[in-house]
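Removed: one protein chain of the complex. Kept in place: all other protein chains.
Up next, subunit A:
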Amino acid sequence: MTSLESHIPSRSPSLGRRPLSRETVIGWGLILVLVAAAVFAHLAGEPFYVNLASRIAIVALAGVGLNLALGFGGMVSFGHAAFFGIGGYVAGIGAFHAFDQSPLFGLSGLPAGSDLMPVLWLSALLVCGLVAYAIGAISLGTSGVYFIMITLAFAQMIYYFAVSWPTYGGEDGLPIYIRNSLPGLDTNNPLVFFTLCMALLGLALFLTQRWMNARFGAALTMARLNETRLATAGVEPRPIRLAAFVISGMITGVAGALFADLNGFVGPSMLSWHRSGEIMVIVILGGVGRLCGPLAGAILFVMMETLLGGLTEYWQLFLGVVLLAVVLFARGGVMGLLAGRERYA
C-alpha cells in the first residue's frame, strides 16, 4: 500500500474541510478547561483537585484507547480493563523490583526493575501490544455478542491470574512506595504529574486524529461499515481491525501505568470487569467514535463520581440514569449534544 501522503500533498486537520470545525473547537475547549482547572487548583493550594484533574486525563486516555476499537472500529471490547490493569502492573512491578534492587520476577538473569516512567511506559506499550495481539487474533474471528464475551473472558483470565500471584500482592495488590520518576522532573508535584498525563492524552488524541484522517482510518471505517465491500476492493478487513485493536490496547495500557502511579497502588481491581464497563461507559457518555468523546465522558464521569459520590454512596444510580438518558435520547453522547452530528455516523 502506498501512503496517503503521497497522494495528498497538504492536509489540514479535518481533511481539508473547514479549518476549525465545531468539534475541534469544543475538543480544544475541553482540554483548556481541564488544564485551567488544574492550574487554578494548584495555585489555590488544592492538590486534591489537581490529582482529580490527573485522574480525568488518565481515564480519558484509557477511553481514547477503547474508542479506537469500540467507536472507530466497531469492536465492542468488554475486556479493556485487561490492558488498563496490565499497564498498571507493569508500573507496579517495575517499581517493586527497582525498590528491592531485585531482578524482574525474582529470576536471576533478568534485568533489575526500573522506576523510570519512560521505560515503564514503553514496557506497558510493548506488553499490552503483545497481549492485545494475542487476544485480538483469537477474538476477531468472532463478532457481535461473541466478541464481547470472548474479550471479557480473556480479561477475567488475566484478573484471576493477578489475584493468584502472591509475589505481587495477589488479591491485596501492590503498593508503589515512591512514585516512578522522570529525569529532570519532580513527578511528586501534582501539577507536574498532571502535565505528564495531559501530554500523553494530547499525544494520543493527536495520533488518533492523524490515523483516522489517513488511509488507515478510512479503511477501518469501511471495515466497520461493510466488510464484504472492503474485501471486494482487495483489502482484507481483519488485519486492519487487529491493528486498531492492538493500538487501542496499547493506549489503554499506558493509561493504566499512569493510573497506578497516580494512586501509588495497583491491584486486581484495575483488571476487573467493572473497570472494563467503566471505560466503556466513559466512551458512551462522551460520544462513541468522537475524537474528544472520551475526554468529555471522563470529565462527566469523574465529576459525578466526586460530587455525587460525596453526597451518597449510591451515586452510581444517578450515573445509570444519565447513561440511560444518553443512550435513549442523545446517542452522540456529550459530544453529540455540544458539537452536533458526528462525522462517522
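As a convention for this text, a contact is a pair of C-beta atoms (placed from the backbone, for glycine too) under 8 Å apart; a residue touches a chain by one contact, two chains touch by 3 or more; residues count from 1.
Keep in mind that, in the parts below, contacts and distances are computed from a predicted model.
One chain of the assembly is not displayed; among "Molybdopterin synthase subunit MoaD", "2-hydroxyhepta-2,4-diene-1,7-dioate isomerase", "SusC/RagA family TonB-linked outer membrane protein" or "ABC transporter ATP-binding protein", its UniProt protein name is "ABC transporter ATP-binding protein". The hidden chain makes contact, of the residues A:107, A:233 or A:328, with A:233.
Residues 1-2, 4, 7-8, 15-17, 215, 218-219, 221-222, 225-226, 228-237, 343-345 of subunit A touch the missing chain (whole complex, contact as defined above).
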